[in-house]
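One protein chain is absent from this view; the other protein chains keep their places.
In order of appearance the chains are A and B, and numbering begins at 1 in each one.
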Amino acid sequence: MDYRIIKKSKITEYLNNLINEYVIFAPIEKDDIVLYDRIKSGDEVILDYSNSVNSPKEAVIPQLETLISCKNNEDITCVKEHLDEQKRFLLFGARPCDARSLLFLDKVFNDEKCRDVYYMNRRNALTIISLGCTRPQETCFCTTTGGSPFSSEGSDLLFVDIGDDYIIQVITEKGAELVEKLDLENTQNDELTKMDIVINKSKARIEPEMELKILKDKLDSSFEGSAWEILTEKCLSCGICTYHCPTCHCFDMIDEETKGKVERIRLWDSCQFPHFTMQTSGFNPRPTYKERYRQRIMHKFSYCFDNYNMAGCVGCGRCVSQCPVNLDIRQVLTAFYGKHEEIRL
Amino acid sequence: MTDVSNKIREEAGKLLEKGEVDVIIGFEKGSIPLSATPCFIRNEADIEKLIWNEYCGNNLSLYLSKARGKIGIIAKGCDTRAIVELIKEKQVQRERIVIIGVPCEGMLDRKRIMIRCQSRNITGIEDQGRQLLITGDSLNVAVEKDEFFYPACQVCANRNPVMCDVFIGNTIEEQKTDEFTDVTDFNEKPSEERWAYITDEIDRCIRCYACRNACPLCYCKECFVDATQPQWVGKTIEQSDTLSFHIMRSIHLAGRCIECGACERACPVMVDIRKLNRKMSADVKNMFGYKTGLDIDQPAPLSVFKPDDSEEFILDI
Partner (left out) sequence: MGNKETSWEPKIIAFLCNWCSYAGADLAGVGRMQYPANVRVIRVPCSGRISPFFILSSLQNGADGVLVSGCHPGDCHYLTGNYSARRKFALLKSQLEHIGIEKERVQFTWVSASEGGKFAEVINRVTETVKALGPAKRLVKKCL
């Protein structure tokens, strides 16, 4: 692998150099909370953060996007497809778990049989620079889902914090291209040793909690059963866990008319909402919180293995830290895994 | 706090043992630091799980309409106000619940404390009465509790339960905060400034509806915002749609909102939702002389009228 090194103090300058060529998404602080958002200048970016509130999936599947629109124009109805060529997109400072989530989204939206052009349009223009986690949080469980705090899966470049500098691991062609452009120095051996120490120290802090293949079998065999009812009793059925999840990708399509212009809009939807599965007849196959929460867990840890041979969860811990009733997905999984009997089934 | 926890366990144990209730809704230890989580105790063996501390912010009355059988519920002042409204609106029968009332001096805002701790890993929390000493990953901060109570708790006027069957602990002094000065202060700002503030807040909203779902009084089987025939309000996150949702929610809660702040606590992006609800509470008090959640027999202000209600806002020619 190719390694480069960059001074931390130089980051702002480099980002400012790139800002004309790329639309840059990076973690910024807004009203006290850390969010991924489009930046206008390099000094908005904060890099000493644990993880953002929202996930960077917004860069490829925005919460709201117009697919087509039509308008009456001199007696001709013009239909316009909103597939303009994207400016190059840079996702800077994403966590390795979030970078991995894009690999998962690729499996969903870049399927051979059914390719989502709107997604691909954005995805192809996207370069991802991720920032390894030197301080995994108590809510993190990336190693359980097959990732790691320094996983390079999904990233084009991976930054490793070694004090005053970042070591840059060049992962892909796209990454190499960017590194060439920035004209960065090569690394010395002692710097690489430092990097290994940082990586190993962080990895040691976050041990996998369970074997996902075994978990899948256990989940499959407990689809029916009262456990779900007990475990989800406190659920509010709100959309926080799905909306801020980097891999949740369900959407709804609506047609909206504003001032004579009709737009077909795609917007996020959540399996936690009662209307998500409501059928025209009035029948709802997932009428209560239990069925809806079960769907979320089964989808991520069972169906995704069937369909994509990968868990639909990257262990970022957003649903754990943001759930208003502290319904901890890890506790739910361990309850089925049967590791300890804290939760009585 | 441990005293209160023990007392809660004792009382809850008695209720379960005597078969007076089928389930106790209370709090247990949360899975992350600075948290407590709702729990449902049906078994005497699980009584030890029950705790009481300054993170028991959730309004448990929310679960009353969902739970079956006879229910014992641990309730703070605001929770009991919600229960009063729920009984009034016939969502729960008084005979079906046993209220274990606990006075509350305010609940701590986990999210804001985490921001203060720069979201670092927390390894130790030492409670020093008015201060929390938090240590962790390159972290050593002293947190003044007074600064980190939830905004709703800071202006709470009912720290003691307004109605209960079992009272735990000692009655505490109420804060003198009934004047809605926060609302008047905001109203005195120029309209541009108010609009800028509200839209700035609303623009962060992602419409996850956690505010609605965490609200004990938002119990509708189908919310107006979910309805599609007719579609009352647009489903996009365009400012006008989002703001309309929040305005309508505040109108639906006018004279019903008990100001527990559950909406704001649940919001993942910390939108100041109470700005709208507080205004309605202030209006309902000033215009109709009504304060929610205190009296079961007082009818809801929007279900009645007086012939001489204020006509100040009517265009008179």
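Just so we're on the same page, a residue touches a chain if its C-beta (ideal position, glycine included) is under 8 Å from a C-beta of that chain, and two chains touch if they have at least 3 such contacts.
Not measured: the values here are computed from a predicted model.
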Taking the whole complex into account, name the chains on display that the unshown chain touches.
-> A, B
Pick out which of B:S5, B:S35, B:S119 or B:S250 touches the chain that's been left out of the picture.
-> B:S250
Who touches the missing chain here, B:A82, B:V98 or B:M280?
-> B:M280
Spell out, residue by residue, where the missing chain touches subunit B.
-> 183, 186-187, 191-198, 224, 232-234, 236, 238-241, 243-244, 247-248, 250-251, 254, 276, 279-280, 283-284, 287-288, 301-302, 305, 307, 309-311, 313-317
Of the residues in subunit A, which ones touch the absent chain?
-> 64, 66, 256, 258-259, 261, 263, 265
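Simple rule for what comes next: only the chains that are shown with their structure count from here on.
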What is the distance, in whole Å, between the centres of subunit A and subunit B, each centre taken as the mean of its C-alpha atoms?
-> 31
Residue numbers on subunit B that touch subunit A, as the complex places them = 30-33, 35-40, 43, 46, 58, 62-63, 112, 114-115, 118-122, 137, 200, 204, 206-210, 212-214, 222, 226, 228, 234-238, 265-266, 268-270
Footprint of subunit B on subunit A - complex, ascending = 30-35, 48-51, 53-54, 63-64, 135-139, 230, 233-234, 236-240, 242-244, 252, 254, 256, 265, 267, 270, 273-275, 320-322, 324-328, 330-331, 344
